[in-house]
Each structure stands twice: as C-alpha cells, then as structure tokens.
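The structure appears below as structure tokens.
Note that one protein chain is taken out, while the other chains of the complex remain in position.
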Amino acid sequence: MTDNFLVRPVKRQDYEQWLVLWEGYNRFYGRFDATALPTAITQMTWERFFDAYEPVHALVAEKDGQLLGLTHYLFHRSTTAIEPSCYLQDLFTSEAARGLGIGSALIEAVYAQARQAGSPRVYWQTHETNATAMRVYDKMAERSGFVVYRKLL
Amino acid sequence: MTDNFLVRPVKRQDYEQWLVLWEGYNRFYGRFDATALPTAITQMTWERFFDAYEPVHALVAEKDGQLLGLTHYLFHRSTTAIEPSCYLQDLFTSEAARGLGIGSALIEAVYAQARQAGSPRVYWQTHETNATAMRVYDKMAERSGFVVYRKLL
Amino acid sequence: MTDNFLVRPVKRQDYEQWLVLWEGYNRFYGRFDATALPTAITQMTWERFFDAYEPVHALVAEKDGQLLGLTHYLFHRSTTAIEPSCYLQDLFTSEAARGLGIGSALIEAVYAQARQAGSPRVYWQTHETNATAMRVYDKMAERSGFVVYRKLL
Partner (left out) sequence: MTDNFLVRPVKRQDYEQWLVLWEGYNRFYGRFDATALPTAITQMTWERFFDAYEPVHALVAEKDGQLLGLTHYLFHRSTTAIEPSCYLQDLFTSEAARGLGIGSALIEAVYAQARQAGSPRVYWQTHETNATAMRVYDKMAERSGFVVYRKLL
C-alpha cells in the first residue's frame, strides 16, 4: 500500500507537522521534558535542511496533506571512499501510521537520493534492543556487525 | 610509558611511513590483494588531510622518527546538535608497538582535538568480535548499545 | 529565442561535450598550451559536480543534443549572512551560439537555483576590460563597485 502516501523533500510549509513528528521521534529516544532537545538545536537543524551549503536533508511521507513520517540524512566524508557516505540519522513514523510500510519507503527514498548523489553507501544505527525496527532493517540492509562506542566531551 | 612517543598531526613528509601503517590497517580489515583499497582513494584521503576545506584529519604517534600508529577523524553534522560530531574512523598501531598505550593515546588526542573544535561528542565503530580492542575502549568510552546497518548501493 | 534551448544540470554523459566548452572557456582566459589548466584539476572539478558533499554545481544549455554553453556555480559561507552566498564562477557560450541569449539564460538559471537553495545573493567577477560581457551583466545585475585583489602563494 505504499502508493497511498508520497515521499518527498520537506518544505518550509511543513514546519508545524514536521515538528510534531520530530518531537515524537525525540520522545522515543528519551529526549523530552527535562531532557528535551533544546529548541535552538531544533531550529538550527530545520534551517540546515534549506541551506544549500549544508549536506543535511529531510524527506517526509505525506498522505492527504498529513505528514506521517520523516527521515533525516546527511553526507559526510569517509577515508575509504572518494565519494561521501550517507548517514541516515533519523527515521520516524507517527504511531497512527505504523504498519503501512512508511519506514521502509523512507529508507528506499534515501537510497535513491544517495545513488543520485553518487554516494556508494547508506548506513544508520539502531539500538541492539530494538527488535521491531531490526525486523524491517534486516530485509533492507546488512547488519554490519559493527557496534558504536561514544565519548561525550 | 606514553611519554616515550609523541602524538602529532600528520605532515606531508610522513607519507611513506604513514602508507605502511595505512596498509597494515586496511589489511586488518581484509582490504588487500584483490580487495585492496584502490590507490586513488588512498591518494585522495591523503590529500584531504592537508586541504583546509575538508574536515578530515590525521594524527600519528612517533618515536625516534618512526611512526608507530595513526588515527583519522572527521567532523560531520548531526541533527541533534548545533556543533559537529567527531567520527574517529581509523585507528591503528603497528604490530611491533602494541601494548605501549599508543591506541589509547591516539584516542585521547582526538578527544583533545574535538574539545578544542567545540565538538560535544567523539564516536567510533568496532566489530562486535574485536574483544581485544573493546577491552581498551571500555575503559575510555561508553559502549552505546547501538549497532550499525549498512546498504551498499 | 530562449525557448530553442534547454538549461539543465550537467550529466555524466555530457562529459565530452562539456570538456570542449570548458577548454574554450579556459582558452578565453589564457589557460591553454603551456599555461593550460592541469588535467587533474579538470577531472577533480568534473567529479565535484556529482559529489553530494561538494557545493559545486554545473548547468549546461542544450539544443538538439548539442551543448552550447555552461555555467559553474558554488555556495560558500559569508560572515554577513546566515545563508550561503552563491558564486557564479564560470560562464561560457560556444562561439557558434553567441547572440541567442544563452549566457543570460544560464545566469537566470543560477538565480533560480540559488533562490531555491535559500541563498540571498549571487555574484560573479568579470574583467574590467570585458565590455561585451558587461553589456549583458549591466541588464541583469548590479555592478557593485568592488574590485578584486589577489595574492598567489
């Protein structure tokens, strides 16, 4: 039923609906109330989507004027390729729209954008406990076996 | 014994010794002979270290004029921060110099660079089977619980 | 007669025809024979058009499968704007196609791209002796009164 919705680049007019999805996504990762993402970051990220100098992009899934999902991706250098890597950083479907294939359609749309942009590789991260998401991802990509270490400075 | 060696930015004169380390690193990840990294990529990556427009950097560990280890890191955007993330992509110590703390000194030096660059976060990936490396990393950083999916286009 | 030709982003298949225009353009600026632009630069510039991480772009004017003109533009930061500036670096029309309005159509197309990219400003340079070009430019833009100093290092 992927033809029921449309995947397209975000537009400035989408701001209010995009914000609802973005806040839903952040809530899922525990960023709300006292730990909410600062508004200044949300504003900056939003502006970067429309800044031709920034390699940061957003796609949304829309149906009948309603935004049902979002994905944010960005290009960055890699030491093992001439072309940039494509990092799919965020993916979210509104709760009411789960099960329609919106997540996988958004991922496929990022693949298409990356291909067109000459990028040989799309990657993303998911938490090792997120079995629901991994059921989808295992059909669409390779679980690389790599795990992420991080240091907050 | 970290005071026996020096960690510093790579210089053009380091090319030959750097290349030996880089090839050792690539060999570890199975990139050699038929699957070797193309020379054009190595050349481009090397040039990017010296290109002020490229946010790609290299540090080396040196002792008595000998390069013993390398790390490559790069800055890229993130949707959840105003400041860039620092991705420590490559880390390698020559076999003869293992056990001297070169790997952790290189990581610490990347932390210092990232701090100075205003980046709130350094991260890297390692294979879930690389227990040796993880013993070092577990002391220096947080295993995030995130795993990496990838799609080659 | 601007409807006789089409202005569009360059494609990889355009390479051979684009190269002829690019060499014509370089010849105009004295870059030929002993002073020719090195091939490595032409190759790199060409690749950058297709690299999603690079803010360097090319448009061409095409008629019946023939490329008649080119323009290259790039986005870069400015200290007096949040949004990037758009620098129209190169503009060229093949000799056989002069007088058809191709140059001004290419400039208008860069305006459109910059507007869509959120850039508040397109600028370019021309030599103070290039009266022919300035007759066109004076109709389409403002001669700023600024002159360019440069230092080769």
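Some observations on this one:
Every chain is named by a letter (A, B and C) in the order it is written, and numbering of its residues begins at 1.
Quick note on the criterion: contacts are C-beta pairs under 8 Å (C-beta built on N, C-alpha and C of every residue); 3 or more make two chains touch, one makes a residue touch a chain.
The structure displayed is predicted, hence computed values, not measured ones.
Counting contacts over the entire complex, the absent chain touches B, C. Residue in contact with the omitted chain (choice from C:R12, C:R27, C:R98 or C:R143): C:R143. The hidden chain makes contact, of the residues C:P55, C:G69 or C:G103, with C:P55. Residues of chain C in contact with the chain left out of this view: 31, 37, 40-41, 44-45, 48, 54-56, 72, 74, 76-82, 87, 89-90, 111, 114-115, 119-129, 137, 140-153. Contact between chain B and the unshown chain involves residues 47, 50-53, 55, 75-77, 82-84, 86, 114, 117-119.
Throughout what follows, only the chains that are shown with their structure count from here on.
The minimum number of touch steps linking chain A to chain C comes to 1. Each chain gets a centre from the mean of its Cα atoms; for chain A and chain C, those two points are 34 Å apart.
If each chain is reduced to the centroid of its CA atoms, chain B and chain C end up 38 Å from each other.
Chain A and chain B have CA centres that are 27 Å apart. The set of chain C residues that touch two or more partner chains is empty.
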